[in-house]
Structure formats: C-alpha cells, structure tokens
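Left out: one protein chain. Kept in place: all the others.
Chain nomenclature is as follows: A and B, assigned in order of appearance, with residue numbering initiated at 1 for each chain independently.
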Amino acid sequence: MQPKPRTLQILDLVTVLFFLAAVGMVFFYAPLEAVMGQVQRVFYFHVATAWVGMLGFLVAAIAGVAYLVKQDRKWDIVGLSAVEISLVFFFIAIVSGSIWAKPSWGTWWTWEPRLTTAAIVELVYAAYLLLRQGLEDPERRARFGAVYAILGFISVPLTFISIRLFRTIHPVVVGSGAAAFDMSPAMLQTFLFSLWTFSLVFADLLWHRIRLGRLAERVEALKLKIND
Amino acid sequence: MRAFWRALWAIVWKDLAAEVRSRELLSSMLVFALLVILVFDFALVLDVKARHSVTAGVLWVTFAFAGTLGLNRSMAQEKDRGCMDGLLLAPVDRSAIYFGKAIGNLFFMFIVEAVVLPVYSLLYNTNLFKPGLLLVVLLGSVGYVAVGTLLSAMAVQTRTRDVLLPILLFPLVIPVLIAAVNASTAFLQGWELAEISPWINLLLGYDVIFIAGAFMVFDYIVEE
Partner (left out) sequence: MIAVRKLVKRFGLKAVLRGLDFEVAPGEFVALLGPNGAGKTTFLRILASLTRPTLGEVRIGGYRLPHQAAAVRRLLGVVSHQPLLYGDLTAEENLVFFARMYDLPEPHRRIAEVLDLVGLASRRRDLVRTFSRGMQQRLAIGRAVLHDPSVMLFDEPHTGLDQDACTMLDTVLRDVAARGRTVVMTSHDLARAGDLATRFDVLSGGVVCASVQRSQVQPDDLLAFYRRALEDARLSKTASQGAVV
C-alpha cells in the first residue's frame, strides 16, 4: 500500500487550520447582525456547504462526460466520490437552512425556490446511488452512473427556474430573499473566507475518497489474483 | 437518412402491432389511470371548489403514474426474449431505436390522455377540451417520454428494474410537471397569455434540451 502522499498530508493540515480560523471568524470576527441576531451566523456555513454541494455535482457531471469519452475507470471513482461528498454537504445546507428559517420566517421549512431545489437535487443524487446499487457489472455501473450524473446536472437549473417561476407568479406566503440584509465588510470577509475554507474541505475530502476508491480497487484486484 | 426513418417507423409499427394483439400495456395504463383519479377523489374529497383548483394537478399526476407503467412494460418487452440484442444487431443508427421506442411510448401516452380527459370532464362536469390545454398536454408528454424512454432503457438493465424507473424519472421530470400543471391551470382558468407564455417556453426548452441530451447518451445505455 502506498503511503499517504506528502501533498495530501499538507492539505489535511491546511484544511484543519483554515476550518478553525473560519469558525473563529464566524463567531468572533463577524459582527452581530442587527435584525436576525445570532442565528444569522449560520448563514456563513449554510451558503458555503450549499456551494460545496453544487461544486461536487458539477465535478460529478464533468467526470461523467470524461468517463464516457475516455472510458477510464478513474473518472468513475471521481464521479462517485464527488456525489457522495456533495450529498452530505447538501444535507447540511438544507438542515442549516431550516435552522435559519425557523427564527427568521417562523417555520422550519419554506417552499422557497433555493431550498426546494436543494431538496429535489438531493433526491436526484439519492437516485444516482440507488441506480448504481442495482447494477452488478462495474463497467455498466460506471456508464449508467455517468449518464445519470450528466442528466441530473442538466435538470437542476430547469428545476430551479420552474420553482422560481411558480413562486413569483403565486403569492409568496413568507418573505423571500435569503440574504436580504446588507453585509458589512467584516461580514463579507467572513463569508468569502468560509466559501474558500469549504472549498478546501471539499478538495481534501474528495482526494481522500478517491484514494479510498483506488485502494478498494486494488483490494479487488488482489482478491481476483488469489482466486485465479 | 432514408434507412434511419425506415428503421424508426418499423419499430413504431412493431410496437403498435404487438399492442393491438396483446393490449396489455394500454389496458394496464388505462385502468391504473382511472384508479388514480378515483383515489384522488376520495383522498381529496373533491368538492366543487377544491376540484376546480386541483384539476391540473390531478391530471398530471395521473399521466405521470400511468406513464411509468407503460414505459416499464414497453422496455421490458425488448428485454424479455433478448429482443434488444436483435435491434442492436441490425445495421441501423442507435438513435433510430431510441426515437422509435420514444414515439411508440408517446403514442400510448396520447391514447391514455385521450381517454382520461373526456372521462374526467364527464365525471366532474367541466370541459377540458381547450386548445391551450391540449398544447400543454402535447409538450408535457413529449418531455416526459423523452426522458422516460431513456431512463427505462437504463432501469430495465438493473436488478431492481420495476421499482427503479419512477425513482430515477420523477426527480428529473419535476420541471415538466411544475410547468405543465401551472400552464394547464392557467388555461383552464383563462389567464392572460403573458402569464402563461413563460411556462410554455419552459416546456419547450425542457423538451429540446432533453431530446438532444437523450439522443447523445442513448448509445452509452444500450451498447456494452
């Protein structure tokens, strides 16, 4: 087994440091928002996790195209890894959205376009995992996974547009607008820093997950060799 | 190009001829569609007022549910006696197979819709035969079938084939359902055209994007 690459070790460390710094900034550097109070602090990580979620699905779609063109198994591992990580982050985004929604809109869940789209996207990629589960042949699993990741990603903007159209034509029950407050410079800095930090977290986890996928593949290969 | 159309229509003809014989696909779709309407009636206790506002929703849920039955069955027929291999062995473009199956499926959808609409009109004493609504039914069905045919070709090759199709299909056709339900409601309640046109545009956009997408990836679904 190959030892953990040096760059990855460094990335792990940097990610942890950035994460601690981001937590520090959210709680101690960013000022208290006047209207919403403490709960507004969830905003920084809420947007950052949602951003990572979308980033992962973009990566999965690109990996899907790359797999179909190159037929190289490594792209399948990349696609699967990205979807798995993004599912978790998107879930965190949805939950933190709820936490924010409760005090500011008085309800745990609103059928706000972004939130609703997020829930549907979550289902698209849960279906992706179920599809993979139903297939034995690894090559077909990779091909179908790639196709579904691409289709899913294409459908996301259309879903968002349709829900948004729906909500603007119909009277909106609760207030719209997620970031309906003015950000002070310190808030903006914290916000951008969180985005950057979570991108690092994503890159780091993706690397680990891909490495895990490759190791699993090696185990599989060794097993086959023994049985031969 | 001539060979392409010939193969495409051969597949459509074959699906229709087989259906005329067995009637198993349409009969199950139709019975199921009527059941869904009944279930809605009891579940929502459709009084006059409520009925008026949910008509479009009930219709589209009915079409979507009955549609998965047809899509599943149509592709299972290709898998059962290895017929898909038979199609793939023919020297025709793979997209002819996709469009042939899709047009066949679309035709079955239209038949179900042609039965459901008058029955619904009769049961609830409304007139659903408005040109605008028919346009929405056409555009919505095209988008639904374009994605559904592709995904059913995928689902049929999995272990969990019958249960998987709706799980794969519904999250992807949500834009179609939202747009179709809203456009239908709009036409039924006689909204301004300016309010309806975004929905029609969305349906058109979805149809074009997903027909093109399915056309590009279908090869990867059927060829090993």
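Quick note on the criterion: a contact is a pair of C-beta atoms (placed from the backbone, for glycine too) under 8 Å apart; a residue touches a chain by one contact, two chains touch by 3 or more.
Just so it is clear, the structure is predicted and the values come from calculations on it, not from any experiment.
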Had the left-out chain been drawn, it would touch subunit A at residues 73, 137-139, 217, 220-221, 224, 228
Where does subunit B touch the missing chain, residue by residue?
3, 6-7, 9-11, 13-14, 17-19, 21-22, 77, 80-83, 85-92, 223-224
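What we mean here is this: only the chains that are shown with their structure count from here on.
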Subunit A and subunit B have mean C-alpha positions lying a whole-number Å distance apart equal to 32
Complex contacts: residues of subunit A adjacent to subunit B:
68, 120, 123-124, 127, 130-131, 133-136, 139-140, 143-144, 146-148, 150-152, 154-155, 158-159, 161-163, 165-166, 169
Help me check something: in the complex, which residues belonging to subunit B touch subunit A?
147, 150, 154, 157-161, 164, 167-168, 171-172, 174-175, 178-179, 182, 195, 198-199, 202, 205-206, 209-210, 213, 217, 220-221, 224
